[in-house]
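A single protein chain has been omitted from the complex, and every remaining protein chain is retained in its original position.
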Amino acid sequence: MTGPRKGENESEDEAGGIAGPARREDEALLTGRAEYTDDLRDPDAAHLAFVRSEYGHAEIEGIDATAAAELEGVLGVYTWDDVAASESPGVLPSSTGSLDCEVPAHPVLARDRVRYQGQPIAAVVAENRYRARDAVDAVAVDYDPLEAVVDSVEATAEGAPTLFDGAPDNVAATTDQGDREATEDAFDDPENVVDIELENNRLISSALEPRAALAEYDAAEDRFTVTMTSQSPHGHRQKLAHTLGLSERQIRVISPSVGGGFGHKGHHHPGEAMAAWCARDLERPVKWTATRSENYLEGAHGRDHRTTAELAIDDDGAIRGLRVETHANVGGYGLDGGASMPGWYGGLLSSQYRIPAIHCETHAVFTNTAPVHSYRGAGRPEAIYVTERLVDVAARELGIDPVEFRRRNLIEPDQFPYETPVGASYDSGDYERGLEEALELADYDDLRARGRDRDDGRLRGVGVACYTESTGGGFESGVVRVHRDGGVTVSAGTHSHGQGHETTYANLVADVLEIPTDDIDVMEGDSDSIPTGTGTFGSRSTIVGGSAIVESAEAVLAKARRFAADRLEVEPDAVAYGDGEFSVRDGAESGSGSSADTVSFADVAGMAYGWGVPEDMDPGLEETTFYEPDGTAYTFGTHVAVVAIDPETGELELERYVAVDDCGERLEPTIVEGQVHGGVAQGIGQAVSERASYDGDGTLLTNSLDSYAVPRASHLPEIETGQTVTPSPRNPLGVKGIGEAGTIAAPPAVVNAVVDALAHLGVRHVDMPLTDEAIWRAIRDSK
Amino acid sequence: MTTHDIELTVNETEVELTVDSRTLLVHALREDLDYTGPKVGCESSKCGACTVELDGDAVKSCTVLAVQADGASVRTVEGFADGDDLHPIQQQFSAEHGLQCGYCTPGMVTTTKHLLESNPDPTREEIRTALKGNICRCTGYQNVVNAVESAAAALAAGEGESAPDDVELQTDYPTPGED
């Protein structure tokens, strides 16, 4: 590994010069030296491109690839028939086994019907990407268009078009979370019931780097190397093995620098699998790089829930129960776990509140839209949005300040671990402290006192959202390998794509081993070199990968201590260690006069790999840990948005945004802060401008950055951050994940603020995105 | 197929190459000349990841034909550092944690250079407006704006002028691993 090291920073700082780099990975990224998948040059590589469905729903009557195949420089044109005739199953693994229906999995190329616009129909491979595009244009597909349905509620209505014979009502699965009966009882005779109907808008993750792969096949070894844009190299190895009909040992997945993921690069799509398939067929390396529009068309998209929810409240403002019914759009196919994801989304519906009874019924519904899967937050933003909107509406209707209403219902610090009725076990928290911290930072009382109107004619509103976030599921591997000269290579099955693992992991190991970070390399993203792993998603890497690495480092140090004890001729517990040197602890009986006074870490490494290791010891200084936390860590916090609205035009300005997050211990405060900023930006994007929208025929209207509005610098406010620190007792580092907090908290905070500004007009709810027009209509319709 | 023999000066190195009429400058740079600093993030001139300097101006190299650039001088992000010393803009992007995945960064750095050449002491609002043609999906732009502010101060200080009053050049950035 190259790049700046901790030691260098310190010296520069002392000299009073320009600040040192924040992260070890920065220099390569800043100079263009870092290699992303499409940057890799293989002079032999051919280029893959896809013919994609123009229609949202159609039978394919015929494919004429003759003209394309005859183009100079075109190496192959493939359809499903070619895949079917091969030894590969050619379908993407799906969670349909856990669903309520028997439906086919997503084929890499369409069999006879397309179920969403952009579904791959044919693959062409050519000498270069321009020629591949020519060939795509030269393939003629004869479609018989079918009636389409794109809305998850309409899809379940009587007479709606059906996507699969095996799911005649288009329902992939209906799932219950919580206790239906207890919840019915809670609503039996409540003094107050408040309800809401809302949409959680469909989003596109929009990582700036499109998906890409470079696939190579070694015929002699019958083995693939697929270099690809992956958040989860081992996960993709497993899925590629499924699609290609191979054993995992026959595939090496390498993930180099990755330009953002947000969930999208954890999913399995046809592109990478077809690149591998074609590489074998053509005995040539094959490269595939999606265009922006292709990435938008093929999905996977995120969110897209339609929900009705009710809250039952006592006269004294105590919440008695929460009842939710959601139609979750899963698109044209179940992609990976995409179709089963809605089944657990309700796990966070309790947010930060004591809610004795919760029931959530979720219908995962097929429609003629791109598959829907996890996008930064993945079910958690959807759940918190329901509760935080509903709580706000309830407070207003009860005539209680929304903050006061929240306070009355917060889970108390002494109630942890707290079991919610929807199966979540909150590990630790001090919710009121986070809330108060945010209110103080925002100067909430002052904002309230100043009221809605200012002399500039705009309407002000303040919105508060409390949240919890489940972080750190699954296991991870962490390896600490000490080389003969004392240098260390650290690896984990996670894969950084912006999160700065190289910095975080190196510092974690340097802290345990007390050696300079200069002596530590961090390696991720190679399924051959790293034992196994789960990947980077779900705000898990520091918790799970970090803990695995630290356990390995501690085990390495313990073994090193035993080597040192042998050299120092004392018992291991008489050995002290500091700053890379072992010595005899003060007061302990020292060894014979001939023994050394100190042994360095590097000396110990030399012993571990030298001739004649001590009798009672095994050679080597390397540890591998497979670590799974003792349960989920629940991040929490409170965000506050302050908005100003021009009632004439509906124009919204986010005047202030305050984020107070508690993710336990902050190992790298700078990186944590960056994650908060980024998450909030995407959450604001969902709240104010982003929506993937389809027309009734299943045509994606927002298929590029010309029409899908990701926030730009001028669209976003300054984000004011604060923190509380409540360590998690469920992992040795006391950390909780932070990657998704902003996407969870920002949408309800912003919507609550806008509704607060408009409440006096009788506006009770406005669906996201809060475009100028949406706000203008809300005002106009209230009159 | 029409091809053209063209000459470019890339990062002060003269190169000759043969391109198709339709080859975009970004592809000529990346694929023919192996300058992979400029990235491709969209096909509609919206994301700015491909931004390079063309005859001194920041432009989107996905919206220029390579043949149009015949005879021109191009600077990519690979040409910003002076030997091992990063350009002050690059230094400040790192110091302020103004990059995460890094994919937008070459374009951001290039646009920043152009902004600071025409406006050496921009306000935060001016910075945000100037970055309109560069999308970042990771940082929420806040640390990018901080980096541009700090770079402005660093460049001003480097030219022997005093740093603008309203910007503190960041020199006490927390070293990773502390706290």
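Residue numbering begins at 1 within each chain, and the chains themselves are lettered A and B in the order written.
Here, a residue touches a chain if its C-beta (ideal position, glycine included) is under 8 Å from a C-beta of that chain, and two chains touch if they have at least 3 such contacts.
We adopt the following convention: contacts and distances are computed from a predicted model.
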item	value
Undisplayed chain, where the name is taken from the UniProt record, one of "tRNA-guanine family transglycosylase", "Cobalamin import system permease protein BtuC", "Histidine kinase-, DNA gyrase B-, and HSP90-like ATPase" or "FAD binding domain-containing protein"	"FAD binding domain-containing protein"
Candidates A:R408, A:H483, A:H715 or A:R764 - the one touching the absent chain	A:H715
Selected from B:E16, B:D57 or B:D85 as touching the chain missing from the view	B:D57
Options A:V462, A:V660 or A:L705, residue touching the unrepresented chain	A:L705
Contact set of chain B toward the excluded chain (per top definition)	1-2, 4, 20-22, 24, 40, 43-46, 48, 51, 54, 57-60, 62-65, 67-68, 70, 111, 114-115, 130, 132-134
Residues in chain A touching the chain absent from view	129-130, 133-134, 137, 291-293, 648-649, 651, 689, 691, 693, 701-702, 704-710, 712, 715, 771-773, 776-777
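As a convention for this text, only the chains that are shown with their structure count from here on.
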item	value
Chain A and chain B, separation of their C-alpha mean positions in angstrom	28
Interface residues, chain B side, partner chain A - complex	20, 22-23, 27, 30-31, 34-44, 46-47, 49, 76-78, 80-81, 86, 88, 90-97, 99-106, 109, 124-125, 127-129, 131-132, 134-145, 150, 154, 169-177, 179
Interfacial residue positions of chain A with respect to chain B in the complex	4, 6, 9-10, 13, 16-36, 38-39, 41, 129-130, 206-210, 257-260, 262, 289, 291-293, 497-500, 503-504, 507, 510-511, 517, 666-671, 673-674, 677-682, 704-706, 710, 712-714, 716, 718-719, 742
